[in-house]
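Up next is chain A:
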Amino acid sequence: MEISRRDFIKLVGGVSGAIAAGSYGLNQIIDIPEKLVEKLKNGHRIESWKSTICGLCPGGCGIRVRLINDVPVGLKGNQYYPINQGGMCPTGHAALQQLYNPDRVKGPLKRIGLQKSGKWKSISWDDALSTISKKLIELRKDGKSHQTVFLGYDEHGLMKEHISRFMKAYGSPNYFQTSHAQNNSIPFIFTQGHGLRPTYDILNTKLILSFGANFLEEGFSPIYYTKLFSHFKEAAKEREAKFIYIDSRMSLSGANADRWIPIMPGTFGALALGIAFVLIREELFDKEFIKNHSFGFEDWKDNSGNKHLGFKNLVLSDYYPEKVSSITNVPSKTILEIARDLGNIRPSLVLGDQGAVNNTNGTYTQMAIHSLNALLGNFEKEGGLYFIDKPSYDKFPPVKEDSIAKIGNQRIPVSKLTDGFSPIFDFSFEIFTKNILSDQPYPIEVLFIKGNPLFQSLYQHELAEAIKKIPLVISFDSFINETNEYANYILPDHTFLEKWDESSNIPTVGFNHFGIQQPVVEPLFDTRHTGDVLIDIAKRINGTVALAFPFESYKDEIHNVVENIYKSGEGAIASEGVEGVWLEYLQQRGWQIGRYASLDEFWNLLLEKGGWWNPIKKKKLSSEIFKTPSGKFEFYSQILKDKLDSLNKNAEKNKSTKETESLLVKLNFSAKGDTIFLPHHENVLYEDNFPLILITYQLLTNRNGESSNLPLMQEMFGYTMRQYWDSWVEINPVIAAEKGITDGNWVWIESSVGTIKARAKLFPGIIPSAVGIPFGLGHTSYGRYAKGFGVNPTSIIKNHYDLISGLPALHATKVKISLAT
Partner candidate 1 sequence: MSKMIIITQRKIIFAAQLISLSLIWIFVIAIAFWILNLISLSIELDDAPGASIGISLIAIPVFITLASLLTYTFIGLKKDEFRLLKNSSEE
Partner candidate 2 sequence: MPKWAMVIDLDKCTGCGDCMASCKIENNIAIVSPEEASEGRVMFWMDMITVYEGDYPNIRIKRYPKPCFHCDNPPCVKVCPVHATYKNKEGLVGQIYDRCIGCRYCMAGCPFTSKVFNWYEPVWPEEFRNCFNPDVSLRNVGVVEKCSFCAHRLIRVRENADIEDREIRDGEYFPACAESCPTNAIFFGDIENKESKVYKLSQSSRAYRIKENLGVEPKVIYLSERK
């Protein structure tokens, strides 16, 4: 009997009524008689939907995957998930191209040829893991557990915890994350005492002033901010709200701004301080906040009676508009206009990120930008900044360290300089690489690696040498890329559609949330979850290492977290019609929201709806916001001072900063005295005499260069420039005309490090003294869709790092361009 689709729907509608019309998009759990199922399976399709979290970028968008007869065929945004509310970014749509990618690593591989030779042998999981664990046991025996490095990428939440536990129990201090110039929390630590990135209340603000913060493209969660921003724009006319964007290049955020203010790269801090000058001079700042909640605004005296310079006098003496204008190339008039807007239109909000801080002076720049928020008293205020504390739902029993682990964990991490003076706070590839190459402070025996630093980082050549030097390199990636071409073993992880994971508390998102990533399809190949692999290795090592993992599998760990959430009784599972405002309203009236009959019900509902959230913001006291020594917002960073002083061996005896100063001069710091600890402008020292500054940036279609193996993203890579599968170099038409370059010409871009060739695109949205190349293409590996398309701008960027945080300074390289013939 032939059943048409229409009959089928009628029949099913009659049988259960579950497939209510208009439920298109809801989970269609159909109760169909067994016999009929057989019939339907032969030629008819049963559709179902599964919720999960997109894993193509750290943005944490909820998605729903459409399955026909249990085969994933499409996906869309999860409209209940609070981060993206049904919206998606272009990359998410290509998720199935990752799942079905023909270039996936289909099982554990052992390299049999030379490094980079591409000769691999398939081995069984058992063989691979026993070899690896044997080596790890040996190292522990020899007391060399610290000679193991885990170079992670952008793990967060549970996975980060998981790896940390493993390393701690094993006994190595060397777990680093190499996220691509994103997570710059150092300036926030200096000023607020903790590294929590604030969330910006874009919805309620009337003026957004963005210092290079390309939140629509490069932020932590671009779609969350796109959602907010669309509401901001929708009501902008009515509320007379506006968005001013300051950057050397007009990014996607810049294109949506009401006003774009071009600025010299690396001078954002000066501009922020110039604006602060006007705010202070014209008394447009929040006097109450400054008086009660800030430290180091006015000149002050320390306990020993020494006079110290305050922020106010520093700004008033050094950052008058004419001077700032000459540094930044922003006209004085514009500085006055922005400052007056910022001071008069309230609430107003100042953001600073990517474009502003990807430089050698990034930390000071971010401090200066953040100081503007302090001047405006924006903390914990509607239309201002909030801090969303991470709830402690994922508490696990503490890791027991045995004697080997204890010794190992006390060793200096391989990322620290053992001799000499370095103010570097965070991880720096430069030091890491140099240490490994020189066996300092100890040689490295084993490297676990996730991610692709050989494509993403600077210093690629040396880093490759360093990796080559390590005897055992184990990669967990699902694809063969530039980095794991050097690995001895590849232990492929699932792609995100096949695995359990969670996505919680994405930085800058304005509420607590827990999104659950569930497998929508059985793993297609012989791959394993990295979390489970680590548990397996720990079990093989045995002893306290195995004890660090009280759960059978990573999934159980997630279940445990969910159980804790359930027990806390807070928040609710994201679902239809439950809006933040409504939840808050209920809470205020003493209602227990989100009441669930049992953990199983909670768990099943969580899997069906995709996530849990708690939109209720707890009102915070000033002391809760600022965890600085003074308990206030610190213009004058005592944390930075302590840090620098502690580095300076003579500081104990002599409290003067003279010594520190002279050391800083070696590092090309220009600041002297108290200025070092205050937000100020450090000149970017370009070592080359080339005329143009190279700017790189990430696009929404290919963040971090990881989407390069998705053909759709390669095609869409330059949709704004109509440049497909290829890089380009953005040149201001004025400069292009000078050089005789027209749109579409091939040009050479030459720095002192190297030369690359790309097509010129005349782009009036970039300052004439810079050229812009998007990051993401130029792979020399990473599968058929990635290899050999475009160029990688980081390959010609000099090894400059933020002098304090150690993050790559992507905009500190000068280049020259010439027409390629």
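Just so we're on the same page, a contact is a pair of C-beta atoms (placed from the backbone, for glycine too) under 8 Å apart; a residue touches a chain by one contact, two chains touch by 3 or more; residues count from 1.
Selection rule, in plain terms: all candidates are chains of the complex that A comes from, given by their letters.
Everything quoted here is computed from the prediction, not taken from an experiment.
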Result, touching chain for chain A in the complex among 1 or 2: 2
Contact set on chain A toward candidate 2 in their complex: 5-6, 9-10, 13, 21-22, 24, 45, 68, 71-74, 76-77, 84, 86-94, 96-97, 99-102, 216-217, 222-223, 226-227, 229-230, 233-234, 236-237, 250, 252-256, 260-262, 700-701, 711-716, 719-722, 724-726, 732-734, 764-765, 767-768, 789
